[in-house]
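Other chains dropped; remaining ones untouched in position.
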Amino acid sequence: GGGDTAGGGSDGGGGDAAGLSFEVAKDVALTGSPTFDKIKSAGKIRIGVKEDQPGLGFLDAATGERSGFDIEIARWMAASLGVAADKIDFKAIPSANREAALANGDVDLYVGTYSINDKRKKLVDFAGPYFITGQGLLVAKDNTTITSEKDLDGKKVCSATGSTPFQNIKDNFPKADAISFDIYTKCVEALTSGTVDAVTTDQAILLGYASQNPDKLKVVGEPFTVENYGVGLPLGDTALRTFLNTTLTDGNATWTKIFDATLGKSGTKVEQPKVDQY
Amino acid sequence: MTNPAHAPALVELKAVNKHYGALHVLQEINLEVAKGEVLVVIGPSGSGKSTLCRTINRLETIDTGSITIDGKELPKEGKQLANLRADVGMVFQSFNLFAHKTILENVTLGPIKVKGMSKPDADKLALSLLERVGVGHQAAKLPAQLSGGQQQRVAIARALAMKPKVMLFDEPTSALDPEMINEVLDVMVELAKEGMTMVVVTHEMGFARKAADRVIFMADGQIVEEATPEEFFTNPQTPRAKDFLSKILTNG
Amino acid sequence: MNVLLDNSQLFIDGFKNTGILFIFSAFFSLILGTIVAGMRVSPAPAMRAAGTFYVNSVRNTPLTLILAFFALGYPKLGLPEISFMNAAIVGLSLYTATYVSEAIRSGINTVSVGQSEAARAIGLPFMQTLTLIVLPQAFRSVVPPLFSVFIALLKNTTVAAGFSVLEAGSIRATLSDLGEPLLPGLLWVALIFVLLVLGILSPLQRYLEKKWKVAR
Amino acid sequence: MSAVLFDVPGPKARTRNVYLNTVTVIVVVGIIGFILFRFYESGQFTAQKWEIFTFPRVQEMFLTVIGTTLKAFAVAAVGSLVLGIILAFGRLAEAKWLSLPCYWFTELFRAVPLLILMMIMYYGLPSVGVKGITPFIAVVVGLILYNGSVLAEVFRAGIASLPKGQREAGLAIGLSNGQVLRTILLPQAVRAMLPVIIAQLVVIMKDTALGSLITYNEILYYATFLGSQGQYGSPVVPGLMVAAVIYVGLCLILSGVARYTEFKMSSRVKVVKAKAGIAG
C-alpha cells in the first residue's frame, strides 16, 4: 500500500526549491536490476518520500514544491539512473508503510529518514548510508532545564507511537513521562503549547522543525544513539544497490552541495558517511 | 340545555371551543352534569367524544369557553390542577394500568403519593375496592397477568381510590373481548346505582338503557341531540342520529 | 500464540488502558447523557434547542477529530492541565454522551402516552409522573440500547491510540517497531475484543433484557 | 414529542420556561464565547494561521480530499446496504446452515473495532504477502464488513417489528416465503427503519475519517498534514476546525438528502391522494 501525496498528486517533481540541479546521466548501463528495467520501460521513477518533515522531506502545501535533504538525495539518485527531475513521481509514504510499499512495487526507491537496521534488512535492501544522525531533543527556546538526555527525569517527552525513539525513552529513561502521537507534527504542536517538555526523535528531523520555527524551538544536546539513513530499495536488487552505492561514493562533491543547500544552512558541518556495501 | 336531574351542576361546560389545527373538534359545547347524574355520550368515530371527556380533567386544553367542576374553574397548572384531577376519576379505553407496578400498587399509588395516606390505610382501602370490583385475589399480580376485563376493573378501582366527585369513562369496554364486556359494565352499573356522577363514552346500549339518566349524541364536534335513553334509542330526532343508530343497532 | 506471549506486557498494558478509558468514559457519558436527555425533553424551548444543537453537532463530527481537539486544542483554553488519558476520557465521554442521551430519550418515548396520562389523571404532579411512572418504565427499554452504546464505546477507545493513550489500538504500532508479525498480533487484539463484547457485554445485555421483559 | 411528559404549560409554567430559556442561552453563549476567546487569546485566529487556506492550491486540495472522502463513503454505503440485505435474508432463512453462519458473521464483525479491522486489512494482510491492499480498499472493506453487519441487524429488526399479519397475509394469498420477504417485508422494513439506516449512513461518513489513521488521504489526513506547515504557523487547530466544519456539513447534507427521500416516500401518499381525488 501507500498513501497518495497529500500535497497534490505526483506533480511536485518540477519544483526545484533548493536551486539544485543534477546532471542526468545518459546511456546508463545497469543489468540484472528488475527495478531499473521497470524504470526504463516506464520512462519515469517513483520515489517514496516524507512530506511533513521540514528540512528533510517537505511539501509546501501552498506552492506544491518539495524540498529538503532527502528530496535532493532522491533527485540525485534519479539523475544518476538517467531520469530527469520532471520524470520523478514522488509519493508520500508514512513510516509504517515503507516496507510494504517497496515490497508491493508501489515505489521504486524510498528516501525518507529511513534508518538502516538488521530487522529491516530482512525486508528491504538499503543503499548508503547517506547520512548519520541519532536521537536528539527538541525543546522550547526558553527552556533552560533540559540541556541533554540526562535531564529528562519527570519530564514529558513526546515521540511517535511505537517508534524506536519512543521505545528507547520508555526502556532507558523510565523516570521520563513518555507521550506519543501518531505523527511528529502533533508532538511539536504539543511542545509549542507547553503540553509536553521535549520532543525526541532523530536529530536531523528535529533540526528541521527548529529551523522552521527558530523563535520558539531549539535542539539541545548531542545525539545519544546512532541512526544511519539509507535509500530503501526492493529486497534482492543487488545490482541497483551496488549502482547507487557507487553513485554515493563517487559523488562526494554533489553530496556536499546538497547538504550545504539544505541541512547545512544552519551552519553545522558534517562529513558524508562511508557507504556500507554489506 | 335542560338538566333532567334538576340538581346543582357538578360539571359545567360553557361555550367550549377547541381546534386541532384546522379541525374544529369541539364547537360551542354547552353541557351540565348534575351531581349523581349518569351521562352517556354517543356518536360516530371522530366526532369529538374522547376530546370532550379529556377536556374535563384538562388532559386537553380548550381554546375558548369555560369548564367548572363543583363551581370552580379548572386550574391551569401545578398543585391545584393535580388536586382537581384527583377529584375527577378517569378510566381509559386501553386501561393504562402502570405496567411496572402490581395491581395493589396501582391502586395505592394515588392515595399514598397524592393524598398522603399511610401505606397500611391505603392497602386496606385498595383491597376493599379491588374486592368490590371482583379482583381482590389478584392484588399481588402484575397487570400483564390479568385479562382485559380484570385490568379494566382494576383501573376503575384505581380511580375510585381517589374518592373522586365525578368519573369519566372513555369507551371503557371497546378494547375487551365480548365475554368480558359485561363484567366491566356490571361494575359501572353498580357505581351508577350508588350515586356516582359519571360521564360515559360508550356504544353499549345495554348500559345506557340500564344506567343512564341522559344520552347526548355528538357529531362533528357538536352536541346534536340530547334525550333520555329511552327517547333516544326508540325515537331519535335528527337524521344523523337515526342514521348512526341504524348502523349500530342491526348487528347483534 | 507467540506474539501474544512474547509481548504479554504490551497486551496487558494496552488492554488495561482500554479498560480505564472504557470505565471512566462510560460513567461520565452516562451522567452527561442523562442531563442532555433531560434537556431534550424539557418544556423550555431553549434547553431543548441547546441539547439538540449539542447532539447534532457532536454526532456529526468524527470521533477522531473530537479526540484531536482535546489533545491539541484543549491546552489552548488556558484551563487546568490534564493528562492525555484524561483528555481522551473527556473526548470519549462528550462523544458517547450524545448517544446515551438519544437512547434515554427514545426510551422515554417508548413509554405510552397513556401511562403518563393515567398518572396525571389520578393527580400525580409532573415530577412524580416522571420519577414514579415514566422513568422506571423507560429504564427497561433504555438498557438494551444503552449497552449497544457502551459496546460501541469500548471499541471506540481504540481511536485514542492516535492521541497519546497507549491502549489496545496502539499495540499494532509497537509490534510493528519491534518487528513482530503484524497479522497474528492484530488478530489477537481483535479476538480479545470479540471475547470482551460477545463473551461479557452482549450476554449481560441479553440477560438484563430478558429479566426485565419477564417483569413487565 | 414531549406530550408524554408535560401538560400544556399554564401561565406560571410559561414564566418559568422563559427563565429557563434565558439561563440556557446565557450558559451556552458563555461556553462558546469562552472557547472562542481563549482560542483568540492563544493566537489561533491570527492571519498567519489562516493564510494557508487562502491559497488556491490548498482550496483545490480540500475539494480533492472531500472527493476521496465521498468516494470511500459512496462505495462503502452501497456495499454495506447490499451486504446488510444479503446477511439479513440469510439470517431469516429457515435453513440453519445458512442462518447460523450469517448470524455469527454479523456478531463477529460488530464486535471487532473498526480501526482494528482496517489495520488488519492494511497492515496485517500485506505482512503475510497479500498484495494490492491500498488504503482505499482497507477503508472501504472495513467499513462494509462492519456497517453491513450493523445494517443486517437493522433490516432484521425492521422486518421483525412489522406486524406479524403482514407476512401471514402474504402467505395467505399464496406468495412464497421469498416473495413475501422481497415484496412485502423488506420494502416496509426499509421504510420503518429509514431513520436508523440514515443514522448508520452518517456513521459511515464519519468513520471514513478513521482512514486518516491508516494513511488514507481524506479530509482529516490532509488537515493534519497542513499542521506540518511551519512557514504558515503550523495551523493544527485551524486545520481541525476546517475539517470539523466540512464533516459536519457533509453529514448534515447527507441527513438532509435522506430526509428529503423520506419526505418523497411519504408524499407518495399525497400524490396518490391527489390522483384518487381526480378519479373519484
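Things worth noting here:
Letters are used for the chains, namely A, B, C and D, taken in the order the chains are written, and counting of residues starts over at 1 for each.
FYI, a residue touches a chain if its C-beta (ideal position, glycine included) is under 8 Å from a C-beta of that chain, and two chains touch if they have at least 3 such contacts.
Computed from a predicted model, the values in this text were never measured in an experiment.
Displayed chains are single representatives of each kind; full-complex composition is A x1, B x2, C x1, D x1.
The working rule: only the chains that are shown with their structure count from here on.
Relative to the C-alpha centre of chain D, the farthest chain centre belongs to B. In whole angstrom, the spacing between the mean C-alpha positions of chain B and chain D is 48. With centres taken as mean Cα positions, chain C sits 46 Å from chain B.
Counting partner chains per residue, chain B shows two or more touched chains at residues 78. Of all residues in chain D, those touching 2 or more other chains are 7, 9, 13, 42, 123, 127, 213, 224, 236, listed in ascending order. According to the touch criterion at the top of this document, the contacting chain pairs are A-C, A-D, B-C, B-D, C-D.
Interface residues of chain D facing chain C in the complex, by the touch rule stated above, are 1-7, 9, 13, 16-17, 20-22, 24-25, 27-28, 34-35, 38-39, 41-42, 44, 107-108, 110-117, 119-120, 123-125, 127-128, 202, 206-210, 212-213, 220, 224, 236-237, 240, 243-244, 247-248, 251-252, 255.
Residues of chain B touching chain D in their complex: 58, 61, 75-78, 81.
By the touch criterion given at the top, residues 39, 41-47, 49-50, 53, 56-57, 59-65, 68-69, 72-73, 76-78, 108-109, 111, 113, 116, 120, 126, 129-130, 134, 151, 155-159, 161-162, 168-169, 172, 176, 181-183, 185-187, 189-190, 193-194, 197-198, 202 of chain C touch chain D in their complex.
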